[in-house]
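Right, I'll just put the structure down here and ask away after.
The other protein chains are all here in position, but one chain of the complex has been omitted.
Chain lettering (A, B and C) follows the sequence in which the chains are written, and residue indices restart at 1 in each chain.
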Amino acid sequence: MAFRSGRHFLQIPGPTNVPDRVLRAIDYPTMDHRGPDFGHMGLEIIDGLKYVFQTKQPVVIYPASGTGAWEAALVNCFSPSDKVLMVETGHFASLWQKMAGKLGLQVELIATDWRRGADPAAVEAKLKEDKAHAIKAVCVVHNETSTGATSRIPLVRKAIDAAGHPALFMVDTISSLASIDYRHDEWGVDVTVAGSQKGLMLPPGLSFNAVSEKARKTAQSAKLPKAYWAWDEMIAANKTGYFPYTPATNLLYGLREAIAMLQEETLAGVFARHARHAEATRRAVRAWGLEILCANAEEYSNTLTAVMMPAGQDADALRKTILNAYDMSLGTGLGRLAGKIFRIGHLGDFNDLTLMGTLAGVEMGLALGGVTHKQGGVAAAMAYLTEAAQKQAPGAKLNAV
Amino acid sequence: MAFRSGRHFLQIPGPTNVPDRVLRAIDYPTMDHRGPDFGHMGLEIIDGLKYVFQTKQPVVIYPASGTGAWEAALVNCFSPSDKVLMVETGHFASLWQKMAGKLGLQVELIATDWRRGADPAAVEAKLKEDKAHAIKAVCVVHNETSTGATSRIPLVRKAIDAAGHPALFMVDTISSLASIDYRHDEWGVDVTVAGSQKGLMLPPGLSFNAVSEKARKTAQSAKLPKAYWAWDEMIAANKTGYFPYTPATNLLYGLREAIAMLQEETLAGVFARHARHAEATRRAVRAWGLEILCANAEEYSNTLTAVMMPAGQDADALRKTILNAYDMSLGTGLGRLAGKIFRIGHLGDFNDLTLMGTLAGVEMGLALGGVTHKQGGVAAAMAYLTEAAQKQAPGAKLNAV
Amino acid sequence: MAFRSGRHFLQIPGPTNVPDRVLRAIDYPTMDHRGPDFGHMGLEIIDGLKYVFQTKQPVVIYPASGTGAWEAALVNCFSPSDKVLMVETGHFASLWQKMAGKLGLQVELIATDWRRGADPAAVEAKLKEDKAHAIKAVCVVHNETSTGATSRIPLVRKAIDAAGHPALFMVDTISSLASIDYRHDEWGVDVTVAGSQKGLMLPPGLSFNAVSEKARKTAQSAKLPKAYWAWDEMIAANKTGYFPYTPATNLLYGLREAIAMLQEETLAGVFARHARHAEATRRAVRAWGLEILCANAEEYSNTLTAVMMPAGQDADALRKTILNAYDMSLGTGLGRLAGKIFRIGHLGDFNDLTLMGTLAGVEMGLALGGVTHKQGGVAAAMAYLTEAAQKQAPGAKLNAV
Partner (left out) sequence: MAFRSGRHFLQIPGPTNVPDRVLRAIDYPTMDHRGPDFGHMGLEIIDGLKYVFQTKQPVVIYPASGTGAWEAALVNCFSPSDKVLMVETGHFASLWQKMAGKLGLQVELIATDWRRGADPAAVEAKLKEDKAHAIKAVCVVHNETSTGATSRIPLVRKAIDAAGHPALFMVDTISSLASIDYRHDEWGVDVTVAGSQKGLMLPPGLSFNAVSEKARKTAQSAKLPKAYWAWDEMIAANKTGYFPYTPATNLLYGLREAIAMLQEETLAGVFARHARHAEATRRAVRAWGLEILCANAEEYSNTLTAVMMPAGQDADALRKTILNAYDMSLGTGLGRLAGKIFRIGHLGDFNDLTLMGTLAGVEMGLALGGVTHKQGGVAAAMAYLTEAAQKQAPGAKLNAV
């Protein structure tokens, strides 16, 4: 490939830009995973994860991608032919559903137009129909990475409660954890699925299950075969900071550092920052005269924005133009959205000026790629970020002529 | 913990000492796993792995520990209640067997005294008994990490052939690949299981299945549920250098570098080096008057040496003494060997002087820990390594008075 | 300090953003500076530097800051009370002149208004006056880092020749080398002074003297005391790739990598990129209604742009505002320019989107800081960069409505 000067802009919605502190942490020499130092680190991490998931219950760490954590959630809780209720909010929800099928589960599906989150009313209706309680779990993707819509998990919880249904509640937070407010305990989730390469700011290779008491009880009688993913040995070994099989030590070094960074910024700070960048991005999109894929303003994602192309124009051609001209990676349209949208990731280790570089790259790319649009997106985002900074620093005066 | 000056000696039989080149490789910024640069790297790695496994067939890479690659081998090839023949050469063979049980397989077991490799004659006998060909696979651990015995895979292959049995042949090379000669194709293995953190000199977090045509055909009708571990999507995506779900990008950076290092040293060089260090270690053990656990000289492992403690003396107390006094980690006795042996890892990114530091640490530790032994192990190893170096440099004269 | 998410924008005119490849190179273990590997590296670097300086003559490397390389140029060539002609193009030229005074030289000064480069006619006039050839050297700063004006070295060379004067020609290229075209041999320079932390993309700590035959001859009779800076031992030792005293090994690792990067991009590519970013910046400044300090368009610097504040407004207050709100460092006004200007560095390992982040940070900061200005600088820069990209990719259409 041709030489590229400067830093690549990795603005896909994950893997995200890994901060220098985390990169340096993962390149320390690997240690004995059965030695005393490891145990101390293990306990520190396991404890720190509770802060991130907002839980007091166990969080299991897998040396695996997020896809593995999906599988773990399913094989621990279900028996062959068990029925689960899933909401197809987009491509990733659809992949999770396919996985459930491959593992021998029956999926009851609530379809959507891939432009919004899970509809609590639809969930409630489905559960109420299920008098026999054949449905063993409700599975929802918190933040659908393929569409940029964030389901309102507390409302889904309320829907399950309103239906008086005993189903487990499983939530995929792969692209929301440590970026968008998420509360495993308070929101009554039974299994939270997460991965390392988004808000946790790590390279891919670790994934997670936060597990409720109810889920653990269910797991005891679940009959899908499991070994690598089995919770019990993990949770037992974790009590002293160790793992039943060799953990991904160097990624754990990075996780320790990432947790420390999140604690320094505080979750409240992290969420506010993501909200600011998301709003700035949406203002840019609107100024360009383009449409945000997510059709429900209450469900806009704060970690990525999916942008619809004008009819008949190819998103992937635009993405290629931007990659070639400006060395920036944007997310592609997945599944039925292929070619129709592109996705701007604005999550992880990120700041205002990198966002501005990102949006400038899109605006210049739209022009360069011949996409029908209006200028002014970058200007709109700058206006918003200036305002936001001014609120932080109240003495400052705005003084453009 | 108290401050320790200098480098820790990580002489467990894996994870091994990760070389600086690999550590620096894994700390590069994560890239887009769907972008063009990734595809180039993917193809380079997939091609390089064929050199390491000595195969022309596909090698599947999992973002997972070695344990995951065991599970992958099993769930791809078998249906519930299928029977497999396993040889319990030690703790890890025993864990694999337990996993097979958890996944619903029936295990026919050939027991051993945990002091030797798989007996080809026993395998042949078992297979000959199995007229109905109920046995679907023979599973052997190439190098048993818990005992330091290396099974002679070509002889086991011959035994299967001699029995005229159609069983698949599965071999775990987690602690032998890229350290001890291993030939996936020539030796007619159907599934080779491997991990990143031993001879491949990477941190843990990647594992592998090399897969024969026959295994892939078998997989098509196997009925154990599978998704994360399924070969087909992997092999299909790998053709262009990509993966069906997010790969562990930064560990792949390290893998690319590790393969380059192996190619620079050549496999022949790598194997000879491990053989030299293993022989030096065994001479030290004998000089100490201690017993090598592996009872068959033809099956001595070249990657680790398990050393038996004098009767009534505690191996773990010795390991703790050595860790505290000399900042060296040794391998513990696992399962039924707990407390009775310690294991010296001499594999991966390693050289003569680091071996001598290792053996000196053991010899001093034996004295410090009050273990019954004779001095002279280090001297015996030095004599051997000097001789070996002299063979390399024929002009040199030995001249100790 | 408060936690800051994302990457700091280091947009001072050096030290510049060190690329990941260079950072990883400098963190390799230090090697024996008298061993064979070092000699190979030394020769490779010394050879590579010739490409960068566009010379066939020796380039001396000091473990020192750029200030040290100034001193080296002076103490090697002069005797106490020697007279040198210097052009005070700004703060750094002024510091060099002060140093000359401290070292016991007499300085004949051509003053400027700190808004332009060296005037070739003025140099010629001074030299013509100097019938006795008392002036031993003409010293010019190629790119004045404090003002953003680039002297036209070929014209100064012609001026010296036109005057028929035998003075040495010394040029400081600290903030231009490997960013703006510079030709040590073709332009007849006798001593070129350079540093590591700007276009060479390294951390500070190395500096350079490229030395002509004539300068070396002069050095033989120069009487200023010298030891650390003496060229002769350096050049002699360099012939085999070694150094007379311990070199800064790890920075040399980085230098080797930086040279490789420059060769991959080619000097032509490097110069064109810097020209593009500089022009985009100037368009932004003009759109803001602010004045560029450099008053001569033929002497605009391609590595930094110094921007004048509206009368009565404080540049350092603005810089502080921008640092606090947007985590970006800009250059301060130095010496007589303190508080009156700020400087935008756009050199080194840099690209279009990072430039856009930079300019957005300035534009937002101007608003936030209450500085009188017009909006539209970012838009102007985007228009220019889009146009530039379109020229690269001729098939592309510009299509903003």
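Keep in mind that, in the parts below, a residue touches a chain if its C-beta (ideal position, glycine included) is under 8 Å from a C-beta of that chain, and two chains touch if they have at least 3 such contacts.
A quick note: this is a predicted structure, and the numbers were derived from the prediction, not measured.
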Touch criterion as defined above, residue of C:42, C:66 or C:148 at the omitted chain: C:66
Full-complex contact with the absent chain, from B:101, B:166 or B:269: B:269
Residue of C:132, C:227, C:297 or C:311 touching the missing chain in the full complex: C:227
Missing-chain contacts mapped onto chain A: 20, 24, 27-29
For chain C, residues in touch with the removed chain: 1, 7-8, 10, 12, 14-18, 23-24, 26-37, 40, 62-68, 71, 75, 80, 98-99, 102-104, 195, 197, 203-205, 224-228, 230, 245-251, 323, 329, 332
Hidden partner interface residues of chain B, rising order: 3-7, 9, 17, 19-20, 261, 264-265, 269-270, 273, 289, 321, 324-328, 349-358, 360-361, 363-364, 366-375, 378-379, 382, 385-386, 389-390, 392-393, 396-401
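Heads up, the rule we're going with is that only the chains that are shown with their structure count from here on.
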Chain contact topology (line, ring, star, complete or other): complete
Chain at maximum distance from chain A, centres defined as averaged CA atoms: C
Chain ID, smallest distance between chain and overall C-alpha centroids: A
Between chain A and chain C, centroid-to-centroid distance (C-alpha), Å: 44
Overlap residues in chain C, where contacts from two or more other chains coincide: 20
